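One structure coming up, written as C-alpha cells, with questions to follow.
Only a single protein chain was left out; the remaining protein chains are all shown in position.
Entry: chain A
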Amino acid sequence: MAAGGMGGKTYSFKVVLLGEGCVGKTSLVLRYCENKFNDKHITTLQASFLTKKLNITGKRVNLAIWDTAGQERFHALGPIYYRDSNGAILVYDVTDEDSFQKVKNWVKELRKMLGNEICLCIVGNKIDLDKDRHVSVEEAESYAESVGAKHYHTSAKLNKGIEELFLDLCKRMMETAQAEERLKGNGASQSASSRRGVQIVDDELQATPAGGCCSSG
C-alpha cells in the first residue's frame, strides 16, 4: 500500500532514489538514516533499503527508501523499482553536467509513467565541491520549477540540506495523500497507486481514468 492513512494518523510512503552511479545516492540516504538503523534489518550496515519513522505535526510517517542501481545498463530496470512510489529523489552531482542530464531523463520518464501524483525532488549533491561546479544553480532550479519538482542542494559529506530535503518531501507527500483522501470523501483513504490502477466500486469491477499523464518535462 502506497499511502495508507489509518484514521489519517499514520502514513506509509515509498520513496525511490534515482540517479547515476557515483552521484552519492547511497551516502545521502545513509546520512539521513544512519542514526535510525534497526539491528533487525538486513541493512544494519547496508544502504539499499532503509526505513525511517517520522512524526510530522502529530502525524506518524513511515518512510521506506528504495535505492536503485544507477548504472546506465540498469536503466531499463527503473520501472520495476519506482512502481507505486509516492516520491522520487533524483540525485545529480553538481560537478557532473552529465549526471544532471540523466536526472532530466528520469523526470520525463517518471512523469510519463506515474503522472503528477509522485512528488519529485531534484537534488544537487556534493556542494562541498562547489568550486568544481558544472551545473549552475539557476539552471537547475528553473528546470526543477518547470517540471513541478523541488530543487535542493545537499552535501552528504558535510551533512547539509539532507534533513530539510526529506522533511519537505514528507510534507508534500502528506499533502498529496490528504488531498486524495478529501477527493475520495470520508472514510477509506486510498493508496496513491490505486488511482492509477483498477478500482473496485460497489462490487463491480470498473476502470477508472488513468492518473495524470501530463508530460511536463
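The rule we apply is simple: a residue touches a chain if its C-beta (ideal position, glycine included) is under 8 Å from a C-beta of that chain, and two chains touch if they have at least 3 such contacts; residues count from 1.
The criterion applied here is as follows: contacts and distances are computed from a predicted model.
Novice: Match the chain absent from this complex view to the correct UniProt protein name in "Protein PBN1", "Protein preY, mitochondrial", "V-type proton ATPase subunit" or "VPS9 domain-containing protein".
Specialist: Going by UniProt, the chain not displayed is called "VPS9 domain-containing protein".
Novice: Sort through A:Asp84, A:Glu117 or A:Glu180 and give me the one touching the missing partner chain.
Specialist: Considering the complete complex, A:Asp84 is the one touching the chain left out.
Novice: Name, in rising order, the residues on chain A that touch the hidden chain in the full complex.
Specialist: Touching the missing chain: residues 1-2, 12, 14, 17, 21-22, 25-26, 29-30, 39-49, 51, 62, 64, 66-77, 79-81, 83-84, 105, 108-109, 112-113, 188, 191, 193-194, 196-200, 202-208, 210, 213.
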